[in-house]
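With one protein chain withheld, the remaining protein chains of the complex are depicted in position.
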Amino acid sequence: MRILFLGDVVGRPGRQAVTEELPRLRARWKLDCVVINAENAAGGFGITEAICDELLGAGADALTLGNHSFDQREALVFIERQDRLVRPANYPAGTPGRGATLVETAQGARVLVVSVMGRLFMDAMDDPFGAVERALSDCPLGAAADAIVVDMHAEATSEKQAMGVFCDGRASLVVGTHTHVPTGDHRIMPGGTAYMSDAGMCGDYDSVLGMAKDEPLRRFLQKTPGARLEVASGPGALSGIAVETDPRTGLATKVAPVRIGPHLDETKPVFWD
Amino acid sequence: MRILFLGDVVGRPGRQAVTEELPRLRARWKLDCVVINAENAAGGFGITEAICDELLGAGADALTLGNHSFDQREALVFIERQDRLVRPANYPAGTPGRGATLVETAQGARVLVVSVMGRLFMDAMDDPFGAVERALSDCPLGAAADAIVVDMHAEATSEKQAMGVFCDGRASLVVGTHTHVPTGDHRIMPGGTAYMSDAGMCGDYDSVLGMAKDEPLRRFLQKTPGARLEVASGPGALSGIAVETDPRTGLATKVAPVRIGPHLDETKPVFWD
Amino acid sequence: MRILFLGDVVGRPGRQAVTEELPRLRARWKLDCVVINAENAAGGFGITEAICDELLGAGADALTLGNHSFDQREALVFIERQDRLVRPANYPAGTPGRGATLVETAQGARVLVVSVMGRLFMDAMDDPFGAVERALSDCPLGAAADAIVVDMHAEATSEKQAMGVFCDGRASLVVGTHTHVPTGDHRIMPGGTAYMSDAGMCGDYDSVLGMAKDEPLRRFLQKTPGARLEVASGPGALSGIAVETDPRTGLATKVAPVRIGPHLDETKPVFWD
Partner (left out) sequence: MRILFLGDVVGRPGRQAVTEELPRLRARWKLDCVVINAENAAGGFGITEAICDELLGAGADALTLGNHSFDQREALVFIERQDRLVRPANYPAGTPGRGATLVETAQGARVLVVSVMGRLFMDAMDDPFGAVERALSDCPLGAAADAIVVDMHAEATSEKQAMGVFCDGRASLVVGTHTHVPTGDHRIMPGGTAYMSDAGMCGDYDSVLGMAKDEPLRRFLQKTPGARLEVASGPGALSGIAVETDPRTGLATKVAPVRIGPHLDETKPVFWD
């Protein structure tokens, strides 16, 4: 099975990169499943229903979120009826939405998409490892799921790598998000799970995390209130990871980074292109 | 000028990768200057004088440090007489050692090597931007220095990118360290400074941050005391960044990631190889 | 019912203050129940079985812990057989020991003692509010318990006050520990639960948190490795809170701080003395 995961979509440049490129990539690479982290899709903060529909319409099978899940409050409502939108599984009980969803591909394969948030240097959430354990137990790879994608939305590389080790052999892919910087450590771990510490962002890389550079820099230099953070306005790039899985086991057989667009060294999966 | 920067050397696997590969790379790529972050070279924690000599002997022109600078206390002493060893410039006044050093290459070029530490999610240091400002003012690019390498040892990608923006046009290279994961965002910024959020580590990537996997994972699952952290014992890989500068301006003309060894997708600077 | 709670016992000065004063206070004030936080009783770090026995022998009915619970590893073992020793209830499942214990007083009253740890500025534990909710539901005040003492071991006053509000009307006392500084905000909340943000420490107050002053100060001034932290060697003071409850409801009717010994303004419950 061919899976593409794209990292945090940041504002209009990120959305445009997705809507312009994804339909073509989906066809050219014969993708079975596309998952996109969309926590910054609406002006850098959260997601609206219109944007959710736009990204699903462009070819995503499921969208994941993170610490910005509910920055747009309408997400608290429409997430209940949108079962392709997944917020971190380790939000407190009672939080609207779901932490995992089982997507059926056009070929009839079942892909479990799990979202979870780290805790190191981040807000106090429930235990991410326990939350993932439950998701994997409820819908095991090779049994109830033909592939499993875990989006580990976290700051610290230690916690992300630990989640990779924790899931190795039990998921198709563990991929980090949140830092908005793609990492070059894509690999297949000993147990057969593909791993990359961060998928990077879909957005304008001539920026600080996708936002126009001046105000973030100013905040490091001065400690006085300044302007709002605005999405950088240059053209966006796509960033993520491509994984091919063995349909019998759901484990990864090939993995490659995907980086297409301005400011990034272009890289594509040679095994598909 | 041809500059190679290698990220955090972790324990024996990291040192072996350096000592085995660097002499060959130095010759093959006709390197003018090699800088290595060595904060984890001694069993994962700090640096000894013997290890310092070993890494310099293998072909490094200067070594940088980070939050683990003085984990081996002898570094508090020998750093005073070893002017090729640089600890973050924003340690409090009175800290042994120096925050920047001017290295002369075999061809007679002068390379300023600056080490600095971020503060977001890290210990309370002096202002890193002010420290870098002073280093760059004291020894400006194109005047007192023919090239300038800034090692921004930090956790948060926002702070690293802000440092990149801050130095753009005034340094040859701003490269992050500390996360032990190489990033795929190497690029030349609009002002001509090469940038990469993290150089990655030199060490065993079948690990958590270069340490054997079990104990770091256990620490996320349990909150009780356990075993010591031990360096992972598998073979190490090299990870870093290659930069070619314009000798007249000191700004970057070419940039490429360097990743050689187990568990990493090999990548080398095609413009040198 | 008459309840005395004493804050973090720090090393020998703290233990001596307890063993010398508590027997007398217990008799003089006709105490029904004494609870002591003992997370720093062993040289400032954790608790041994001998020290546990010493404090129980001096007149404590139960001991609570905190982030230093298991600094002495033997506590991982003997806590299983010592049902008067309580570690925070929101440690991960599988952690040795218990998060609450039901103590029977000499008069036959049942006192539920709950330990829980905050998460703001502290390690990533499970949700403290959920953990306390379960403890209170399992053993409700006025039904299964005649009195309930909740030790909220936390850094941030916001989280401690929120726990007070959360428990108001459902516990006899919510008292904070961990900062080693007694607070002057003891009161009975609208629902009838006594509250104090921090009980303070039992130890030498001519110190930094009970430790000899030089090294903690040095660590704020320099960022290099120094000496070990040593318990301050001066005489210790007792610090805590006295609560009288209505035996029919278990709610608080009177509350007063207790501070006896060097460096503190002495204060005792006038309603008992």
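First chain written, first letter: the chains are A, B and C, and each begins at residue 1.
Throughout what follows, a contact is a pair of C-beta atoms (placed from the backbone, for glycine too) under 8 Å apart; a residue touches a chain by one contact, two chains touch by 3 or more.
All values reported here derive from a predicted model rather than from experimental measurement.
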- Of C:11, C:43, C:182 or C:236, which sits in contact with the chain we cannot see? C:182
- Task: Can you work out which residue in A:3, A:111 or A:125 touches the chain that's missing from view?
- Result: A:125
- Item | Contacts of chain A with the absent chain, listed as residue ranges | 70-71, 73, 76, 91-92, 94-96, 123, 125, 221-225
- Query: Which residues does chain C use to touch the chain missing from this display?
  - Reply: 121, 129, 155-159, 161-162, 165-166, 179-187, 189-190, 197-198, 200, 205-209, 213, 216-217, 220-221, 239, 256-257, 259, 263-265, 267
- Query: Can you list where chain B touches the absent chain?
  - Reply: 92-93, 119-120, 124, 126-127, 130
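What we mean here is this: only the chains that are shown with their structure count from here on.
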- Query: Are the two sides of the chain A and chain B contact the same residues or different ones, given that same means over half of the numbers occur on both copies?
  - Reply: same
- chain A and chain C: spacing of chain centres that average the CA atoms, whole Å: 43
- Task: Report the inter-chain centroid distance for chain A and chain B in whole angstrom, where each centroid is the mean of the CA atoms.
- Result: 29
- Note on the structure: Residue ranges of chain A touching at least 2 other chains are none
